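A protein chain is absent from this complex, but the other protein chains hold their places.
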Amino acid sequence: MTGTNTIATLGSHSSLQIMKGAKDEGFSTLLVTKSDRAWFYRQFAFIDEVIEVPSFDTFDEVETQLIEKNAILIPHGSFVAYLGMEKNKKMQVPYYGNKTVLDWESNRERQWQWFEKAGIRTPRHFSSAEEIDRPVIVKLHGAAGGRGYFYANNRVEFERKITEYNFKVNEYIIQEYIVGVPVYVHYFYSPIDNRIEIMSVDRRYETNVDSLGRIPPQDQLSLYIEPSYVVIGNSPLVLRESMLPEAQRMGEKMVSASKELMDERGLYGPFCMETIVTEEQQFYTIEVSCRIVAGTNLYTEGSPYSWLYFNEPMSTGRRIAREIKTAIRDDRLNEII
Amino acid sequence: MTGTNTIATLGSHSSLQIMKGAKDEGFSTLLVTKSDRAWFYRQFAFIDEVIEVPSFDTFDEVETQLIEKNAILIPHGSFVAYLGMEKNKKMQVPYYGNKTVLDWESNRERQWQWFEKAGIRTPRHFSSAEEIDRPVIVKLHGAAGGRGYFYANNRVEFERKITEYNFKVNEYIIQEYIVGVPVYVHYFYSPIDNRIEIMSVDRRYETNVDSLGRIPPQDQLSLYIEPSYVVIGNSPLVLRESMLPEAQRMGEKMVSASKELMDERGLYGPFCMETIVTEEQQFYTIEVSCRIVAGTNLYTEGSPYSWLYFNEPMSTGRRIAREIKTAIRDDRLNEII
Amino acid sequence: MTGTNTIATLGSHSSLQIMKGAKDEGFSTLLVTKSDRAWFYRQFAFIDEVIEVPSFDTFDEVETQLIEKNAILIPHGSFVAYLGMEKNKKMQVPYYGNKTVLDWESNRERQWQWFEKAGIRTPRHFSSAEEIDRPVIVKLHGAAGGRGYFYANNRVEFERKITEYNFKVNEYIIQEYIVGVPVYVHYFYSPIDNRIEIMSVDRRYETNVDSLGRIPPQDQLSLYIEPSYVVIGNSPLVLRESMLPEAQRMGEKMVSASKELMDERGLYGPFCMETIVTEEQQFYTIEVSCRIVAGTNLYTEGSPYSWLYFNEPMSTGRRIAREIKTAIRDDRLNEII
Amino acid sequence: MTGTNTIATLGSHSSLQIMKGAKDEGFSTLLVTKSDRAWFYRQFAFIDEVIEVPSFDTFDEVETQLIEKNAILIPHGSFVAYLGMEKNKKMQVPYYGNKTVLDWESNRERQWQWFEKAGIRTPRHFSSAEEIDRPVIVKLHGAAGGRGYFYANNRVEFERKITEYNFKVNEYIIQEYIVGVPVYVHYFYSPIDNRIEIMSVDRRYETNVDSLGRIPPQDQLSLYIEPSYVVIGNSPLVLRESMLPEAQRMGEKMVSASKELMDERGLYGPFCMETIVTEEQQFYTIEVSCRIVAGTNLYTEGSPYSWLYFNEPMSTGRRIAREIKTAIRDDRLNEII
Amino acid sequence: MTGTNTIATLGSHSSLQIMKGAKDEGFSTLLVTKSDRAWFYRQFAFIDEVIEVPSFDTFDEVETQLIEKNAILIPHGSFVAYLGMEKNKKMQVPYYGNKTVLDWESNRERQWQWFEKAGIRTPRHFSSAEEIDRPVIVKLHGAAGGRGYFYANNRVEFERKITEYNFKVNEYIIQEYIVGVPVYVHYFYSPIDNRIEIMSVDRRYETNVDSLGRIPPQDQLSLYIEPSYVVIGNSPLVLRESMLPEAQRMGEKMVSASKELMDERGLYGPFCMETIVTEEQQFYTIEVSCRIVAGTNLYTEGSPYSWLYFNEPMSTGRRIAREIKTAIRDDRLNEII
Partner (left out) sequence: MTGTNTIATLGSHSSLQIMKGAKDEGFSTLLVTKSDRAWFYRQFAFIDEVIEVPSFDTFDEVETQLIEKNAILIPHGSFVAYLGMEKNKKMQVPYYGNKTVLDWESNRERQWQWFEKAGIRTPRHFSSAEEIDRPVIVKLHGAAGGRGYFYANNRVEFERKITEYNFKVNEYIIQEYIVGVPVYVHYFYSPIDNRIEIMSVDRRYETNVDSLGRIPPQDQLSLYIEPSYVVIGNSPLVLRESMLPEAQRMGEKMVSASKELMDERGLYGPFCMETIVTEEQQFYTIEVSCRIVAGTNLYTEGSPYSWLYFNEPMSTGRRIAREIKTAIRDDRLNEII
């Protein structure tokens, strides 16, 4: 795979950051995007080439081009949405990341197995109504806001609502309701440098739920507002310093457990732990995302943490490119592609 | 107007950013400020000269000085508050920005006409009580928080409250109540470079409304708190990347429509779209500010977006100075003054 | 004290920032930390030496080492928690900051005396139930969240609750309840440069209180959530520019009053005013912290304000190191140690 | 039909009152009841004969007995529930009341037609979502409490909820939501004496809705209580005297309109207007019941009103018997059977 | 005044009860009513004569007739409303009751003076904002529901609301807010028999306030309901027997104090104490009505209490007639007319 000097991704999610980072590290950059957004990406000087596709159904043709150009494809959060899991896994173009992880990330049961293996604190899960002894949130698989979830305080309330909401057996989970604030921790694990870095931390900005607190309770009730949780942005955050060691340990444990559960490479590159922090200052992990997340878009020029590790502007996008560059230099690219 | 090398503004709002940006671009800087704040501004090295005025009523005298110094005046959000609309428009000193836009910005009816021309999505407006078919917010012209607005769910409630609040005909508007999160998008349109840039995005920090969410509902009711919306700060934000193209299009449409509605120059320089983003990820524009906004003060050293366009620290204040510098270089200053 | 080229601190709170700032200014850096966190701090290149202690009870031994190394110790918010007030004051190692201030900071009554002397606006305090004529918050000394405080709207409610909550005489304060948003202003006062700088501003991120606003009122009530105020992070903020002069004056008044109340050195170095800003845009100061605060951790690479003063990346940690460096250069170190 | 001296009814609803009233007027009394309640009714001396039926499906056989005994059957509110509308109408036994009225009473559309004809004030009905201009209650036909109704404040809310609640077209009505207190007025119209009497007035006692007011709002929300409206009792009430003339007029108008709409006999005997009284002291009629209602069970020994008309204890049950006795005496029984 | 055998009143309020009571005691009865209600009253056999008036403005003419007929007029709660205070006091027809009392009843200040003289427990009154130390209700003189009152928890809230509601000085009272249930106690004081009787007790039925408790809190807020307190009926009540002695003492004290404050006759005949009963089982008197009240309409045939005193059906209306009959018999009529 000598000669690789192009980094490619799909035009969405965190592609600007990935492209700029790649350019900053000296790569050629190539963006595949749907035609209606091509004009947008073309205005940035750090993107060398924009390939338009009318739709991602025809990604196969593009793939050939990417292979010809010796490009390495950097996945992000819209890959599965655009290409589908199957296409994602079967792709032949060099791909940054361990595809085995995809199966573990996309399946809720396996995620929990992973958390358990890693010794990560999570909300308790209840496998039957009888076990409910505290407030729970009941979520439909794949639901986002609206009527896709409900709270229940006890078994009897659960049973009434499960009927009322018409949730089907095996289509929902019963999870302890954790009271606390959401925190998203962005990691980078480099098998090349053999270390885990806390790249940054963010809070999401979600509509309409982040507007509720500005509406007096009587008006919320009067206006009959139901909360929704659609992420439309991110805001910066730093954590209390005394919590950083635990945060880093969490990342290490995940990486370590992944090697045992999946294969010897396990999880590497960027990933994110979605947590709730309670008043006891404990992280409860809700989900892991095994790729670059949109929250890192805040830190194009580096974050309060990445400056500590690198002493130069280092976005997560750039960190990926740096990793690839180092791997190429050390002839270890096959370990991460 | 050859020889211009001084940039001036009034001491408030975003003047630190404007002065520093001008200095970074190599201009002399001059700040006009009320005497009681002069000490504050004098401590910054990037301000070359501070002219004190006891009050802005006597701005005429200063104007002469500015003209003599060949200064270009950069307006910001406190100009109208300090000088009044009339003085603002009649000023003879070179002024960055199209004064025709002021009339369109300051008049709500014309703003809507502009939005409509541009094809911008806005909350629906109701011209009579009979049309009300959803929750509305009824606002007094020029009101800010307190009892200057109310919600109504239907015609009958509207009619009762319009009496109770004693709002007079033609002094209020009836607007669809949009549930979503506020997002402020900062643009810069450069006729010199012929492009629109998304400089940055922010959230406002408003008192007391941003404290409500931290008070349990029973205490909010018990303490009898009425919401107010006084902006006292700003926090950083990035948008979901997939929303950026639409955000940019919005800016382009506004610029384009302005040329049709006003004159061939239309709107240029910095401006801001004040929007609500709903759970369908749609922007609803509430207002346009045709000048540098205070939210850009967050990005003295550049924003996550400005780094993408410029690859050097570029605040909106500096962007203005850069534009002027380029225009001078290309002998096109008359197009933007 | 010639020969000083090592800056030391304890591993927690803002030590990363302090160490990195010291390194950026050319100092050797030394971190004292508990053994279980040493691995964490060792990964950062800007920390030259990590001394492990099993517990801070044995800090005396370390102190000797520090003295031998000619180190200057930079205190932060965890010092009192780790070492206790007494040990803190008796320490023989060179210490940045005026220890007399500690007595004034740690005693609520003296803080008020200080605020009053300085002419700082604070919530009104009521010394007896009879005086209560508005909503008050009644706080147990030293309490944090939970049942350590209550609201009362009037004398009769106060008297009922004081019994119900079983607060003992002299163990609580009765404070006017101020409705507004919290703002934390970070100052640096340099006696060497003889100026006060507004280094940055932040908002805290507290669990669980910052999650309340995202929960509809009926669910908050249904889930029976009691607010807690445990700081687990910080978010960036800029203030309305027109409020900055008053913010700076507040800092100046505190410094000035401290010289009258304590000794001729008074308060210097970093400190933070914890305020509530009301809808009249007035600061009400709740507390002063006379040391570097965790909110400055956001600004490793400088803040929107520090860029204005320094035109180079200047964290508060680095500012301390710069101050010491300048004092050494000017042979004035004794003024600040 | 000479020789009639037996009055019969079914054992439920208000049968005790009917039987006792008949006995007080000198009739023989006969009660038809399901076997499992026969023991209950047998303990009352004023019931001469109890006929047991295992179920009302076999009422036909009983009917023959009743005819043989020359009994007159007095219907009450459980007749339709027990026998069904069809059986009710086809019955051959002498029956007190005009069966034509049953069709008008049981059909909501016809009830409104009747109210309109009579000039009775009712909540406004909306035939389409577009018309909604005030709070409405949307009720499923035949629903009682629970999720069989919802409130909507405007068209948009109506449209969302109609989907959410899954109400089908033509299965619900949209009714103005009237804020006021429920009042049930019991009338007796005697064609024999040619007068309308206000026999009594009551309030219903409904579970669980009459318990809500005793639960503090935070507990109602916390306990997740949904209101239900099952009548389990009645409490006495008198009306403000100045409202009685209007109450009586309402009854007269109903009788009068019934003669025009149905047949020359129209409505006679006991009936009840179910109303809401608003703060303007106006009756809004929700429904009419064309028979003795359970609220009259309060007045076994006469009501505050019946004493005014009769100066002897006169329940509605006894009033029916008195009417029949008078009709027999005057040989006008055919007018009311 | 020998020869009196006619009792008269105006057709409203409690006139049916008065007329029936008079007839039961053997008097002739005469009702003066507005023409549009005459039909209603004519249907009752116990009213011997109905005099129609088109309006009460012409009551003077009727008065002459009443005098000619030797009638005694029985006042009730609608007298002042119909005739006005002045006409009421100047009337020449024999009138049951002490007109001096009218002045004390109609003036709030004098009522309090009376309560104080009598040693009756009332809510505390506050004469200035400074005194407020508990929740208060602030009422406009003469207001009934709607925006004619507000609650305030302390001085500051009071001051804000007094402005917001625009209540004028001297037009409102500030009263301690008593939490408890309303109880209306009906008394009869007979100077002839020299005793005080508790005739009965009632609860009012008020629209819309008695409907609130049946509406879940979220719907009350959503439907934006403001409470109103229009009495439209009454419901029966008995008091805990252990509270009756205190209830009776209250009546005695009022009578006794009236003789001291007004004249030697003082208050006699029917009157009513409007009270709130707290959880300490204490009566707080809000108002006294010095006449027959509508709550007695419940007890046409006697109340649970009147049966104890009389062992025959004794309404308050009949009690008045009995008093007059006895006075005539004993030739003491002048003491009560």
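Letters A, B, C, D and E name the chains as they come in the text, with residue numbers starting at 1 for each one.
To be clear about the criterion, a residue touches a chain if its C-beta (ideal position, glycine included) is under 8 Å from a C-beta of that chain, and two chains touch if they have at least 3 such contacts.
The shown structure was predicted, so the numbers you read here are calculated from the model rather than taken from an experiment.
The hidden chain makes contact, of the residues E:T64, E:Q92, E:S106 or E:Q281, with E:Q281.
Of D:S28, D:N70, D:S235 or D:N311, it is D:S235 that touches the chain left out of the display. Set against the missing chain, the residues A:N5, A:Q113, A:N154 or A:S256 yield one that touches it, A:N154. Contact with the undisplayed chain is limited, among A:K99, A:R134 or A:R329, to A:R134. Only one residue in the set D:P75, D:P217, D:G251 or D:P304 touches the chain that does not appear here, and it is D:P217. Although one chain is hidden here, its contacts on chain B can still be listed: residues 218, 221-222, 224. Interface residues of chain E with the unshown chain, by the touch rule above, are 135, 151, 153, 177, 179-183, 195, 201, 203, 206, 209-210, 212-214, 217, 220-221, 225-227, 235-245, 248, 277-279, 281, 301-302, 304-305, 307-309, 311. For chain C, the residues touching the absent chain in the complete assembly are 147, 153, 157, 164, 222, 224.
Methods note: only the chains that are shown with their structure count from here on.
More than half of the contact pairs at D-E come back, by residue number, in A-C, the repeat among A-E, B-E or A-C. Chain A and chain B have centres, each the mean of its CA atoms, that are 34 Å apart.
Along chain A, residues 153, 206, 210, 212-214, 217-218, 221-222, 224-225, 235-236 each make contact with two or more other chains.
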